[in-house]
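First, the structure itself, so that you have it in front of you.
All protein chains of the complex are present and in place, except for one that has been dropped.
Naming follows writing order (A, B and C), and every chain is counted from residue 1.
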């Protein structure tokens, strides 16, 4: 079954292919009375937009969003919000090679195995271009949770991690890597440039924090906040892993070392002395920052020829000469933020439904 | 909102608390005509059962499952299958300390923040005892996908990894650690025993393989097979991370290194020369083994006192003296297998719906 | 696909067959902190219970409900509420005739066509016995909407309608017909008794009112309150029609005649001068009583032999000698009320989710 909808009560459905006339999203369940215009959405699309530096794909898309429904006199009405983004740079390139053979690491073979069919134009529905639609939806989600501030950044590219001692949030939007440290930027520039020039590609790690989430969002058992986040992040193209809080590092910790002790806070509230748990216990938010980390594999599209087969079952090899990201994880940052916002908006409304 | 149902067309709903009279699951959407009796389910519950060695909790539960509906003359009818397991060892211990203060790392505080309420008897709904119900459901799921063989094992406890060079699948059911190597067992025995004696606890990593999954299961975009697996695994108590295939290691790889080249196989099929991707591309199975790894944090229940607060907001400290697993990840193995089976059964039926 | 769950955020899942060991329901999404015990549920089950007069089936079931989860110290916890009712009077009758041939009007043939299977013991899952589970769930739903008062009654049996001029709500619970007029009762007694004695059966019409529903419940487009009610009522065994407000009579009315004019009410509220619409406009409640009417066909189980075929395709005839309701619509009254409550509870929570 095809299932292109996400969310339980704040729900969105994306549609569109890499090289079709347009792509879009329908957001259903948005509360009424929220001020919304294209200007609220466009900046997030601009942050994700390709072709802005030599470190990302050279495909140039205006990615101009248009609101087609659900907003009246500048405010949401409570009815479905339809957003559309036209594709403008579907270069009429020669797809004959791609059409013939499966690109390893892409969805070429699996879509064909499933549907008996291939849309070879830039990957069709499996293209990361789909994420533009959810970044647009995410901008609406953010307006549903004004109490929450969401920030994501790249924490590692290939083998080069961010120097966390130099973390500067203000720096993140100042460079094409969403990197919170200018010095690390210099190292990554060279790294990614080398990969680009040699036709190779690099993996990346993206971290995301949501501050301001009150205690009590999330739900047992199969709508746990961490489960919803894991599902959300794992839908992003090229992701291979998700962790909450300390994540995999917790395996090597002890119960004492991993504890988040509590103490009385101001005004009868509760404070935590640590946040190993990433702001979630028993699937429900603790009131601390909700944190997660997402692993992106190196882009599968590389210049180096890789063995593959044709649709007719012949052995061949393929290399990708098109406009591709040498490190697709970088452009994952706005998408990770969007998914965090979309999950939290949904959980906020769910919580309100049951607990008033 | 409470959401205790998982699955899209093969759906199950669990219910019950740690210290209530019983717990259970309703499985809806199971195909008709499948032979099913309690004897098909009981072995999986037995594998998960507590109190079988000194390395797990000493709570003793018979965990006897009873089929209450959906089976007639030994076969599934296509209508809901209701399974019930009675709780028999809810020792009438003294809960006064637990009832008063929040246990850090548990859901005590978050449930109270959400529901204004606490079931202090062993964690109530947030107890890992709930997983008995899904292990039972998982046994039914396995019968829906007879073409698939699912195997999980513990890959690491604390800082001590399995020696993979000595991997022996037959060994897994021979020891209380679900460990595929007898020599590693010896090391873990000492490690876990030390933790148990000192009142500490340990994290663990569980790996799961599903062999025999045909190419084509899974669906774009928000029902991707890897997204469903991530959601499923992240609902298990104490999990903090999920990865598919190489997972986080892919971050440090290159496009060439991470490629899974293809070649023609026998009879017009396709073969892969590697499986970095964990058997999933574009959210759809490739026909290779589907592999994932799950990180379990160290049990939060430890003898060492930890700072916390009472429901009235007073500072205090708490230590857990009850019957607890020194390494809760060990007993996660049958649960991880169950969730893999449940996701795959659902995806098989979904695929059949759309693609015939 | 089997789909035994109803509701969007206040959801319930029923299970069980006519002649299995038990039947039950899991209610998920109930708000926490609501006082609930078996004593809140039992009266509704008692009202629906068979064997209470000669006008209904002589099967005698205690229909004792047991709460297995989701309630702690007398209050709902916000986690799934599991209710179970044991079957006690599954008389070991001779099913050989029923097992061999399809009973026309029953689900015998269609279940076999769908599932390749038949549970001939009293209809299995298709038995009206399933409605006990939802009546139990409905009792919980009522506690979620204390502002609403729901009343249903029988409006017509066969060709004999209720004399509305003599409508007396207090009378409804005083007779075995849920009839709001004692004089009509006398007429129906004779009618139903004749049908029972002659082995025939009668249809019935049930009307339901919900008073106290505030304006604003319901949602566009495919979760309209009237659509949800229609779906809910049409799931009840033997129902063949549903109408809201004036329903089919509106076909012969004019726009002027069918209008519900409005005028200013007290305290800035709005009043309506009529309620042709049944309290719903555009799928959303108006604040007036929500009214609907449900048509029940005559019981298919009759003494008169009817032509049918055996599972092997041979012509035969069948007559039903068992314990059956001569007018199954009568016992539909508590079920109609339950479904009204379940829909409204769900819509109340949905409304709260989106509109605060």
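The rule we apply is simple: a contact is a pair of C-beta atoms (placed from the backbone, for glycine too) under 8 Å apart; a residue touches a chain by one contact, two chains touch by 3 or more.
None of the values given here were measured: they were computed from a predicted structure.
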On chain A, residues whose C-beta touches the chain left out of the figure: 1-5, 9, 11, 13-17, 20-24, 26, 28-30, 32-33, 68-70, 72, 75, 77-82, 84, 114-117, 119, 121, 124-125, 349, 353
Residues in chain B touching the chain absent from view: 8-9, 29-32, 78-79, 220, 349-350, 352-356
Contacts of chain C with the absent chain, listed as residue ranges: 1-6, 8-9, 14, 102, 104-107, 109-111, 113-116, 125-126, 130, 156, 158-159, 195, 200-205, 214-224, 226-235, 239-248, 250-264, 268, 270, 273, 276-278, 280-287, 295-302, 304, 306-309, 313-315, 329, 350-351, 353-355
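The rule we apply is simple: only the chains that are shown with their structure count from here on.
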Distance from chain C to chain A - Cα centre to Cα centre, in angstrom: 46
Chain A and chain B: spacing of chain centres that average the CA atoms, whole Å: 26
Two or more partner chains touched - positions in chain B: 1-5, 9, 14, 114-116, 125, 353
